[in-house]
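Every protein chain but one is kept in place in this view of the complex.
Showing chain A:
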């Protein structure tokens, strides 16, 4: 394996991991952008999508329709969470809303444990997605699930871009993100915008959940925590509330994690997570708006 092949392989690894992080972070950022709400339940909405997919594959449904149903289930979950838990406290203080989203997290997670027990179960990925590509005599490899992840990230983000720049409701979402009161004053139906934002963000969570679980090989009720943590870091690096920021942050985090392992000396590698979180603190201290600076101050 030549040095060049090694570098190409690690870039492929970084893009593949970064796509997953970006998908989760984008969903988190949509909700934060519109509602200024840190939605801790985002990881659990991912779990809903992943479990639905696994259960449907279990009863014999092929992967693609099962995944679509998983995404749909997440969207429905997002819709219900907004209507039942978040809407009644929309104008409450930040602390109340933060705690409510934590409560939703615990409810969903424990519901999952009651229904499915907390032990991990296998994600039955079809063989075709596990098949790997061998380039340059096997020196560079990647699997079809990697390709699918990257492809779906791009396709869904292009779709999202079109949605928020070309449709009325999408423009409404951006207006609400900019200034909720002003948007309301010029006649924007805030309830409609918020519920759509939640559904879109939750569908993203569903997609991210399925792909995350497919790559991890297992699903379990507590699976949402790690991706949520990664997405927070990605979103803060990129700029919380900014979709392009979340995307950038996701890929940067993926690259950072892979490159620390790949190119740093052995003594540094064990400090991978410490380095990532040190960077996070540095961003919060010196550039709290992240790379994109959507709002200069962030409230958690």
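Everything that follows uses one rule, which is that a residue touches a chain if its C-beta (ideal position, glycine included) is under 8 Å from a C-beta of that chain, and two chains touch if they have at least 3 such contacts; residues count from 1.
Here is the rule we go by: contacts and distances are computed from a predicted model.
Going by its UniProt record, the hidden chain of the complex is named "ABC transporter substrate-binding protein" among "Aspartate carbamoyltransferase", "DNA repair protein", "Fe-S cluster assembly protein SufB" or "ABC transporter substrate-binding protein".
Check A:119, A:168 or A:181 against the missing chain and you find that the one touching it is A:119. Residue positions on chain A in contact with the hidden chain: 1, 6, 9-10, 13, 16-17, 113, 117-122, 130, 132, 134, 138-139, 141, 143, 212, 215-218, 222, 226, 257-259, 261-262, 266, 269-270, 272-273, in rising order.
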